[in-house]
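A single protein chain has been omitted from the complex, and every remaining protein chain is retained in its original position.
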């Protein structure tokens, strides 16, 4: 199997899906000739032409709103917001229209679109280029919010998102775009949306995370297990909403202890929902409070202070120890 | 003391505050000559003139964006979004600018503005007129999200919001606009933002709610106490963010049991954060899972089905019983 | 050297049949008798349906609703210019236009009584539901037009309607711009009825016309007498024709007037004088068409009476159907969250059903 980074894996998904299904179109700022500022859509313009790979005017509501029209009209648009920090401009079209068209029209019209956007910190970027605001989307009924963590699942989830009959917000951890490679099969792979993945089975502690926090956390977990012999169950959430809470609560019922690691700000980040679901379905199994490791309730600082505000490996490790020792 | 409904009480706050401070200005769609579609700003146009009470063009981002400019420029704009369901169009200006200007400019510029909007269901209105999406705002650092529950606190909180040095989202429970009257003193009253209120002290069960759910819940609680002799502590949250969690966790430490009633959809509604904070600070005091009573994870249905999807009094009562009997 | 001028940029103005009934023969569109009578019929149906709904609302039998009285020429005239296979992307103040698209009257009644069951058009799957979020639909029309072209439907167009107020929204700007840059077959019709709730047109924009906003996007713009159904038809038909031939989008401004309240929740006496409204009474689009048809010998008073009776029966029937409507299943909203079920939503559906059961038991 060829080894690919996440950008290459996403690009592969595009090439194969657009080859297979000519209703798939790609649009956004600089996604065409330039191949996207992160090169995720590289080569598509030449391969599929400017009618299917559109460099749009600079207007996020316009991109989302026209994509909604295209989706209703029989296409499968995959629109890019250049950074998630600018996606709020497209948010009204998502909340007011994309998320509601199926209900509003009693199923007569549907919006099979994907809205991709790079999110998250750690890349020394300017203001608005480092946020993790998946909550805004996950709190919106009628859409799905998906966050891959590595090249292989990014590719398989993007294919699923494109084929999904509903609007999917596809949050791409930009920090992981080129951070590492994985084997990605040439042959098609599709993962189910709305399902979390237990990547490491364990019995003493459940750790839940997603996106760019996944790999950082995985490294901490693996080192910790090696050094201490503790058995950790690690869950990669993959879909934020609708949430596969059963995978989490089944694990917590087994381990009795849980740490959630999120890059998002604390108040009303996805960890809050995970804790609420554990409360609903597994409270009496808890032997310690669920520990949340998260950004603080501040605007993401400019990059000189960014790393300090995001979860750090040592902090994750301490959270694990404290939860185990509680 | 005169008895007033919430619309009258808010109107009183405006008249007094605008009289006292000539930098306070009011703006929005139909807030001037017409006095607002709910008449909250009635009479202001005649009293203070069109320069301070502006009927704006129909553009929510424009309203919020120009209000931000006014606030930076030394005014205290109070802008209305006609319904919270259209406020998403102003959301990018709030997230990208209002919430960040203090940090971005290291305090050189601040945005003392209030963004008022009626929210919530139960008034037989059209699509987009019945949502409770306080989470979007509460998950945004740098702003405050405030929800009054009755005429008296609405007035006192609006005054506080206008005087607050930062952007305040002021969610008005439209269902309670004219539902009942309270005594509201003519003399100025100001309540502190960021503080919850224990409206009924009790020892057996904590019930937390806010906004238009408060009065429905209060009635259930009072009836329940009368009929069963159970002692319930009822908390009116009033500010969603920054959250006064200590009032909640102190209560739960005492009662060991908690029900949260929210009109918002379940996933990532404020109840999730309340549960997470109880987990953080009072988990070991819990004798039963915290019970959340909420809307479901669907788009708010059109009004014929709306009531069924919102928390009902009987459902709240059952939640209380189940939590007590757990 | 003087400073140089760029331009001049122009937009057009069109009136065919003026308020005194004077017809400009040169500009008269070539409409068949069938089309003319269809146009008139739907204008009338729209008016009568509005009147009935207003009555039902006042009796507490419908929720809040907008009426379209006075604007019939504008939405019926424009919708007449498109085919059933074209896309129609309206707002909410174009009842007769929707009826021309085949929407059953009963659906409108259900819609305004809070039922999703009424918010789609079972007879035409290229008519988008009522759009409450002002201006946002204009972008959908651009996307739909784009999709049709890309999918090889060479001559499908999308007609979108918005209000004068909605033109202030950023989405309108972005839609005009995308349509122009992509050269999509999209026709934008601004129903300038002079009011956005209580906000008069002059607080909405400083430009003399809405039509001239086309210049910002490098596309044709035309202002028409929006109470002149022939002018609205002619301008829209021309724009549609251009769009079908690959000539891109057009902005049409139909100058009309909102004769009644914004919605039944609104009290216009708070903000406008009776005189302002009376001025427009004489420009009534229905009377104008009636006189035109009579002059053309296409219509008689007897036919008029017959039509009124027919329409009354049609509306009566719809009201009956509406009153006999039996509510669908309470958990229906769960059917329209996602196209494929997710267990967590299914659990919540069960919770809802249990809640309804228990609430009934506890009664």
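Letters are used for the chains, namely A, B and C, taken in the order the chains are written, and counting of residues starts over at 1 for each.
Definition applied: a contact is a pair of C-beta atoms (placed from the backbone, for glycine too) under 8 Å apart; a residue touches a chain by one contact, two chains touch by 3 or more.
Please read these numbers as outputs of a predicted model, since none were measured by experiment.
Peer 1: Using the definition of touch stated at the top, determine which of B:34, B:66 or B:176 touches the missing chain.
Peer 2: Answering carefully, the residue with contact to the hidden chain is B:66.
Peer 1: Quickly run down the residues of chain C that touch the omitted chain.
Peer 2: Touch set of chain C with respect to the missing chain: 1-14, 24, 26-27, 168-174, 177, 180-181, 183, 202-209, 211-213, 215-219, 223.
Peer 1: Of the residues in chain B, which ones touch the absent chain?
Peer 2: 23, 25, 51-52, 54, 56-57, 59, 61-62, 64-75, 77, 92-93, 96-97, 102-110, 141-142, 144, 164-166, 194, 242-246
Peer 1: Can you list where chain A touches the absent chain?
Peer 2: 29-30, 32-35, 37, 55-62, 85-86, 89, 124-129, 266, 296-299, 301-306, 308-309, 312, 314-315, 317-318
Following the convention adopted for this analysis, only the chains that are shown with their structure count from here on.
Peer 1: In angstrom, rounded to a whole number, how far apart do the mean CA points of chain A and chain C lie?
Peer 2: About 40 Å, centre to centre.
Peer 1: Just how far, in Å, is the C-alpha centre of chain B from the one of chain A?
Peer 2: One centre to the other, that is 30 Å.
Peer 1: Which parts of chain C, given as residue numbers and ranges, touch two or more other chains?
Peer 2: Chain C, residues with two or more chain partners: 116, 119, 133, 170, 333, 336-337, 344-345.
Peer 1: If I count partner chains per residue in chain A, which residues reach a count of at least 2?
Peer 2: 92, 96, 103-104, 141-142, 242-243 - these are the residues of chain A that touch more than one other chain.
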